[in-house]
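Okay, structure first, notes after.
The complex appears here minus one protein chain, its other protein chains still in place.
Letters A and B name the chains as they come in the text, with residue numbers starting at 1 for each one.
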Amino acid sequence: MRQTLWTLAALISHWRRRPGNLATLVLGLAIATALWSGVQALNAQARMSYDAATAAISGGGAGTLVAARGGLFDQDLFVKLRRAGLDVSPVLEGAARIGDKNIRIIGVEPVSLPRGSPIAHKRRRADVLEDFFSGEGRAFAAPQTLRRLGLAEGARPQTERGRQMPPLAALAEAPPGAIVVDIGVAQRLLDRPGKLSRLVIADDAAPDDERVKRVAGEALRLVAADDESELARLTDSFHLNLTAFGFLAFLVGLFIVHAAYGLAFEQRLPTLRTLRALGVAPPNLVVAMACEIAVLTFMAGGAGVIGGYAIAQALLPDVAKSLESLYGAQISESLSLDLRWFLSGLVMAGAGAVLAAASGFTRTLRLPPLSVARPIAWRAQHHRYLRRQGGLAVLALVAAACAYGLGDGLVSGFAVIGCSLLGAALFLPIGLAGALALGERLASRPLARWFFADGRQEISGLSLALMALLVALAANIGVGGMVEGFRQTFTRWLDARLVAEIYFEAATPADARDIEAWMRTQPDILAILPVWRTKTRIGEWPADIVGMTQHETYAAHFPLMVAAADVWTALYAEDAVLVSEQLARRLGVGVGATLDIPASNQEWRARVVGIFPDYGNPKGQLRIDHEKLKRYFDDASGVHYGLRVASDATSRVIDNMQRRFGERITRIIDQSELKGLSTEIFERTFAVTTALNMLTLIVSGVALFASLLTLSDMRQARIAPVWALGATRRELAGLEMIRVLGFAAGAALLATPLGLFMSWCLVAIVNVAAFGWRLPFHMFPAQWLVVFLIALCAAFLAALIPVARLARAAPTDLLRVFSNER
Amino acid sequence: MLRVEGLCKSYSTPQGRIAVLRGVGFTLAAGASLALTGESGSGKSTLLHLVGALDDADSGEVVLDGVALTLLSEHARAAVRREKIGVVFQQFNLIPSLTVAENLGFQARLAGRYDPAWQDELTHRLGLAALVTRYPEELSGGQQQRVAIGRALAVRPKLLLADEPTGNLDEASGDNVMSLALELVAATGCAFLMATHSERLAARLQRRVRLESGLLAAQ
Partner (left out) sequence: MNARPGNGTHKRSAVISRRSALLLALSSSGALAQDFRGLAENAPGFALPQPGTPLVFPKDHGAHPEFRTEWWYVTANLSGADGAPYGAQWTLFRFALQSNSPHAGWDDRNVWMAHAAATNAGEHFFAQKFARGGIGQAGVEAAPFRAHIDDWVLETRDDSAGAGIERLRVSAGDGNFAYVLDLTATGPIVLQGEGGYSRKSDAGQASYYYSQPFFTAEGDVTIHGRKTRVSGRAWMDREWSSQPLGPDQKGWDWFALHFDGGAKLMLYRMRSVKRVPFLFGNWIDDNGATSPLISEDIAIEPLETIRIADRDMPIGWRVRVGSRGVDIKTQPLNPRSWMGTDPAYWEGPIRFSGSHKGEGYIEMTGY
């Protein structure tokens, strides 16, 4: 015990003398932990919000009943089921807008609401009933939702349909982004009289499928309580992407930790030997080192977790907006995390620290107590090192190949990328060593030969930092290439899809009829294209069905990836359908296949005559003839239209319509504005990944800097003999800088094809598995140049201080090398 | 105090096995001092390492203070090193990140025998009083060697081992260090075994033996 304590004291005293080394170690671990736990926090927050949203109403009860076809159903099903003795409670949910902010309206029925429901249990049913029933009623929202909407309690905002809400009140248990009202009020606000979205089954009622079928026939479908919410499933891939980046950043951070710890270990080796000589038993030594790591982990991990919180808080608004725009998910914009997240961050930090220090531990255990300083047989060691790297590199690349061959899901896609990155990174030092060996052979001047030879010695110390740099650069190229390619493709696709000059939504179908009638009298309006839509489910996948009228606009512009020869005639003449790319992929259908589509009263069998790209849509989409939509789908919302208008008449027409129809038009927008909005959504989606990318690059720059700094003392020992023999310090420092820049350039060179490969993987495997659509593969040489320059800049900045120190090293320091054998 | 018998040790090299010690034996009483001389590479360090429980002999026996070192476990040997043996090497093996004062008391603290008064006395007698807050890298060779001696003696060992303790010092400092060492050894009454290639230094100890071709010859 006493031994261990004093050993620990001796070990720790090292940091007292080398605070820079300690700072590097702690910083590396903290950054790694911060990036990882930050991403985990984002994911956890989102999941909490999905669960809260789902559970807010059902309260983890026995399950819910939803429309078998998706969408809404009549409330007399509720009455029928209750009169048959089933204990169900009705809920109506829908989207609305207050001003320009989206909100979700949730209508509940307080008398029948199950006790377990969070909305019910914190407030007594009696109070909820009174709130809803007395005076003008109430609309409950979480305090942060009120803040986001910029409204105070008691306010009575209007929805976009012109309906006024009951007075607002704050309720902490309300789900984020939602307003809870009485069900009758919800039906009025959402303009859905007599309709419900689901029925919650009370906690203690066993859901009886048979009984439900007897009463409701096939109209309803039972969803068990622990079914993953649909939202969680849709957003899975988004979160997996985030996690992958978090993990990448964590690994890069671990590189720093390993480098720093390894260097510290090297420097403490003599101390370790002395300790052994003085009579410290190996187990005590290891225990002391373990304690040291534990304290370090706690400090660095703790700081990292706090940093992670800050990162998550900073990125949360963008993530929230992306999720909302892409999936309609509402997540709370203020982080609320529990102890488990904090602890898992510390555990990750601990695991990372142990991993990084593992090699040091094993060496300590086998350390002989002899304190004889033998000249380091570095050449033999170097060769061993290169061999080991090579072996690991080959292993990693083989693993990548296996992952590619075996799987084609999201996980295997990431596995391919991860293993390839690792393999290439492991190979980098070998490549650099080879280049240096070649240089040494070709060089003639002694200083030049020393330059190459000494460089080979330096590699093992810098290798981890360089590997980190390589990975970060490759990720930059890979992700950047994907995003840029995406952007270009998307813009072109958007141009093809958004052909109509004006898009508008009427308040009700009756209003739409009237507006249509008026529009026919307008010479400026060249064509009226109703874009009515409804929802359904095919297999397991929710899908929208959109109607297309027979107009040459579509045949001329609508982008199709694969199509039957007679697609534009077959679509209108026969029972035919166009399927979006991701839906086609999920269902495994191609052109010519038949689909059974659940319609209002029957199943409609249609032939697939074309597949079209539908980037960014998490749901599937089917396009059918407008007439068939009216015929087979009763509940198609007849309120969406596109208008072909002469381009100079656009604003005039919009003004006219707004003036004439006022509130009967819910939304009206022109093409350029719509394109702008869509593009903005896209940008935001990738803002987060871009941010993480940038952070990773910065982290690897820090790794390089840290390694160089801690190496600088050892560098002095190597420089000293050369200096003594007649080179100036500035010459040597300059050579040092050139060497570091050369390493960085080498890394950048290898990063380019690696990044391209990563880009291809992302586009062809990951994106397809995650989202279902496939982008064409693009290359951007300009980007490579930029990355090359970034690498050089990073290396330059990282090496600046260490090299300057070298240049200004006092002669006494250099001379001391000779008196103290190291 | 110390009894060595039939110690053999050999190393493997690319050229085959080389026997460094071929049956070395001697005794050393408490308070006595013995100089071990021989050419460079004759195995003096090896013998010292074996006596100091730093390495394993191929065969033979080392009995220190009644305990046979060769029979002990790794753990027990570490304990012996801690508590009973003080070591001074040619490379001074100070802990570079500890101050002089901390270095001086380190082994004593490890062994649980820290005695501030004794350490103070050692500090003064070794002339280190002005240097106690410095770090090893700020000291000259002679000063570092004195710290090493102080550290070894602070634990009041039964046996003090020195391997070429003045090898890196100039003659004046070397003599100075030797005098101090011998004084303190007499004051503490421990056994003193020193390996050196300097005949002059060897003469200052009570006895001398010479190591040649793996065997000891008295002189």
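Everything below uses one rule, namely that a contact is a pair of C-beta atoms (placed from the backbone, for glycine too) under 8 Å apart; a residue touches a chain by one contact, two chains touch by 3 or more.
Owing to the predicted nature of the structure, the values given are computational and were not obtained by experimental measurement.
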Answer for the absent chain's shown contacts is A
Cross-chain touch to the chain not pictured, restricted to A:A84, A:A172, A:A555 or A:L677, is A:A84
Out of A:I183, A:L386, A:A584 or A:V699, the sole contact with the unshown chain comes from A:I183
Given A:T24, A:Q75 or A:T235, the correct residue touching the omitted chain is A:Q75
Hidden partner sits against chain A at residues 75-76, 78-79, 82-85, 109, 111-112, 124-127, 129-130, 133-134, 182-185, 187, 193-194
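The working rule: only the chains that are shown with their structure count from here on.
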Listed in rising order, chain B residues that touch chain A in their complex are 45, 49, 54-55, 74-75, 78-83, 85, 87, 89, 91, 93-98, 102, 106-107, 109-112, 135, 137, 141
Given the complex, residues on chain A that touch chain B span 2-3, 6-7, 10, 13-14, 16-18, 270-271, 273-283, 368-373, 816, 819-821
